[in-house]
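Note that one protein chain of the assembly has been removed; the remaining protein chains are unaltered in position.
Labels A and B are assigned to the chains in the order they are written; within every chain, residues are numbered from 1.
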Amino acid sequence: MSLLKEFDLRDTADISRELYQFAAELYPICRSITGNGIRQTLLSIQGKIPLQLSEVPTGTPVFDWIVPKEWNIRDAYIKRCDGKRVVDFRKHSLHVLNYSIPVQARMPLSQLRSHLFTLPEYPDWIPYRTSYYQENWGFCLSHNQMLTLQDGEYEVCIDSTLEDGHQTYGECYLPGRSKEEVLISVHACHPSLANDNLSGLSVATFLAQFLSGRDLRYSYRFLFIPGTIGAITWLARNRDAADRIRHGLVLTCIGDASGFHYKKSRRGNAEIDRAVAHVLRHSSETGEILEYSPDGYDERQYCSPGFDLPVGCLMRSVWGKFPEYHTSADNLDFIRADQLARSLRVCVEIVDVLEGNRRYRNLNPFCEPQLGRRNLYRAVGGIAISEEISARLWVLNLSDGEHSLLDIAVRSDLPFTAILDAAELLSENKLLAVLNENVSENAAREPGAEAGLSSRDQSSEGEKSAAANSGTKRVSSK
Amino acid sequence: MSLLKEFDLRDTADISRELYQFAAELYPICRSITGNGIRQTLLSIQGKIPLQLSEVPTGTPVFDWIVPKEWNIRDAYIKRCDGKRVVDFRKHSLHVLNYSIPVQARMPLSQLRSHLFTLPEYPDWIPYRTSYYQENWGFCLSHNQMLTLQDGEYEVCIDSTLEDGHQTYGECYLPGRSKEEVLISVHACHPSLANDNLSGLSVATFLAQFLSGRDLRYSYRFLFIPGTIGAITWLARNRDAADRIRHGLVLTCIGDASGFHYKKSRRGNAEIDRAVAHVLRHSSETGEILEYSPDGYDERQYCSPGFDLPVGCLMRSVWGKFPEYHTSADNLDFIRADQLARSLRVCVEIVDVLEGNRRYRNLNPFCEPQLGRRNLYRAVGGIAISEEISARLWVLNLSDGEHSLLDIAVRSDLPFTAILDAAELLSENKLLAVLNENVSENAAREPGAEAGLSSRDQSSEGEKSAAANSGTKRVSSK
Partner (left out) sequence: MSLLKEFDLRDTADISRELYQFAAELYPICRSITGNGIRQTLLSIQGKIPLQLSEVPTGTPVFDWIVPKEWNIRDAYIKRCDGKRVVDFRKHSLHVLNYSIPVQARMPLSQLRSHLFTLPEYPDWIPYRTSYYQENWGFCLSHNQMLTLQDGEYEVCIDSTLEDGHQTYGECYLPGRSKEEVLISVHACHPSLANDNLSGLSVATFLAQFLSGRDLRYSYRFLFIPGTIGAITWLARNRDAADRIRHGLVLTCIGDASGFHYKKSRRGNAEIDRAVAHVLRHSSETGEILEYSPDGYDERQYCSPGFDLPVGCLMRSVWGKFPEYHTSADNLDFIRADQLARSLRVCVEIVDVLEGNRRYRNLNPFCEPQLGRRNLYRAVGGIAISEEISARLWVLNLSDGEHSLLDIAVRSDLPFTAILDAAELLSENKLLAVLNENVSENAAREPGAEAGLSSRDQSSEGEKSAAANSGTKRVSSK
């Protein structure tokens, strides 16, 4: 049975509620690219799926970058001379410029202003601003709130630390029959922002939970990482695993009311690109396909020219294109339980395509085989054939070793599941034989990934790769 | 002179009348995939063109299929208790489920119902239904007729035989200068149905008659065969000839009032696909190009992955898409004499493209040759050039050995005839030389069809191939 069919046996209301509740539970935490916020978030994920946490020390060089100091924050406020907190971090984690250095000072409003960030266009919303790599401090507040500030002296306090420590990220590795990997990557560093990216984090967690323990063709690696530096760190420390990635998705902004948007990988015509486009085309929701661009989230790193991995980005609203993006309006009201569940379902459908996409060989390539005597055709002649029979004819006609099932689904414009069902039925009837089980169609593009390599011992490679990561505080073996 | 120009010298009214009358003459016959109906039809065709009939015995294995028993029918009816025939095969050949086994019985209407086929959506029309490969019997009638049937006992009689015998098909082979073949295939198994496929049968017959005796570049093979099993049988018994097919057309549903539809071959960009698209584009009638799909008529077999022949399907209305399809409404009123004639003309135009499509080499490739001193240019400068001169410039510019005349016609968007005329005039003026006369552009795709093979003795190959067909009752040599 396909994964999607199994998924559809579950109670949609339950799934929706779980997805939303997990996002809601994580919402208040002040995350950043390092520190206890993201650490606590990863521990919550570990409560749901087998997650290995990695702690990479400050100062570790990762390609052109260096793992930064660890940032932690306990409190932050701007206090009037009468002692009233006019901006209070305890009320919203966005109120502090993320990665602010500690400060304890009194200053007039005029001096304070250069440290205040507001959004004049949306005067009720608090912006989200960061300064990871330049030491700075500041407060974010609604523009209307700023307008109420009277001239005069203010006490400002940011009770943070920026010290040597670690960068933390989490990995969930689900071994499959092949060591070729599917990557699902989500950034987990944003503070109280719901669509970007608690939606992605929740969907990825439950996708991993759903896939966990199943007999899978591919191995699946879920990364929960700080944006940019996390992807760079993981890639720098896992060159072997990166070489095994055959398909990948970055998930973000996937809980709001919009239809889907899929940003293609740099390659533009990778199997993942065609798989997602096909699934969205046959989905009941709208789906728009966007060309690759080198801005965005961690696909920037996976698709850097040295890697050029087939990793796209699945979204509902596009990051940066909706007004609530990176503001306090990206809150728990902005995402919807049913939309999260439908996003998860689309992810399962994509995985189904990747798992089922193979090439077959028609064992009766000369003319059609006689489907009728195998009870695979209509009973009475002269009438139109059904979609079911049409799928069989398409699979037979294009199973010449050149076309994958996804190619056939795209050319016939039939849903992948119909094509997959046809291929399985024809295989049972000895009319088709599967080709090259262990070699994905992208294998030839990967260095060292010739067909012959797929027969290597598959039991130990993953562990060896993980063990090779030295110099870390703790690395769970897989 | 081009074939089209010769065709256009003929009297259109005569052609129209002949085409229609031949269809009308064959209309009453109850054809099937075997038996005397198709045999009689082929004999009528033999009255017009040199047709070789093949008789393949019941039980002959042909790829995954077996030639079925031969079916013949003399009479069939449903009789009321008062002796009145309420359904009478003598009134319409569609009244019997084609390939019905013999039956002679009395039964109440309630029992008879499961053997009655009607079309509730079109209550005045008799449907066409078949049961070739599952033994069954039945009657087809209009829905209104069925509603008049009273409860009670009926006498049912199908005076048919289903016994070991032969499958019959006809071939008309017109040898050309090359043994490379153009295939024209029509199914000839449908009973009293006019557009599907007496239209195709009539057009193919008169196309063969028109081409017969001419000096042709290609050899032409016209197949008049039972649908599906006939194509499978021919392919199974003529692997060598199939290897020589360079271009092919299935003709069906080509007499109704609609504009043209052309379904491309599986390859999608074969010379035949581009030739037909080009001809239709420059035709005065509408022409829509459809992608290949593995349902349809005998292109299904020619385009099966083991053969993958460049064979498309030319239609007016698309089979299965018009309400009259496979009903008694596909009658002699549904087809039109002038439409048949225009279809034949388009076929001649397509043949003209295939015959004339060559690559030339510009013998003055550096700059334009001076057309003016050869009287191939306008007399006074400063004014626009004519289409005639434009065609000459296009042919000179693109005759680099890469582009065929069809490529040039497509790129210039000029009619093929204008390009061909230009090429011939330039050749006469020693400005062009033809390349590779005997090797078609698809040759390289065919196994064993390298350039060298085209110099083989061309006189005997056709006969040898036919002679190799053993186990048949009679095979006329070609």
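Some points to look at:
Definition applied: a contact is a pair of C-beta atoms (placed from the backbone, for glycine too) under 8 Å apart; a residue touches a chain by one contact, two chains touch by 3 or more.
The structure displayed is predicted, hence computed values, not measured ones.
Touch with the chain omitted from the figure is made, among A:Q40, A:N72 or A:S131, by A:S131.
Check A:I15, A:L116, A:V156 or A:A236 against the missing chain and you find that the one touching it is A:A236.
What chain A contributes to its contact with the hidden chain is residues 62-65, 97-98, 117, 127-134, 136, 228, 231-232, 235-236, 266, 291, 293-295, 300-301, 303-308, 320, 326.
Of the residues in chain B, those that touch the hidden partner chain are 362, 364-370, 372-373, 379-385, 390, 393-394, 396-400, 412.
Just so it is clear, only the chains that are shown with their structure count from here on.
For the pair chain A and chain B, the distance between C-alpha centroids works out to 54 Å.
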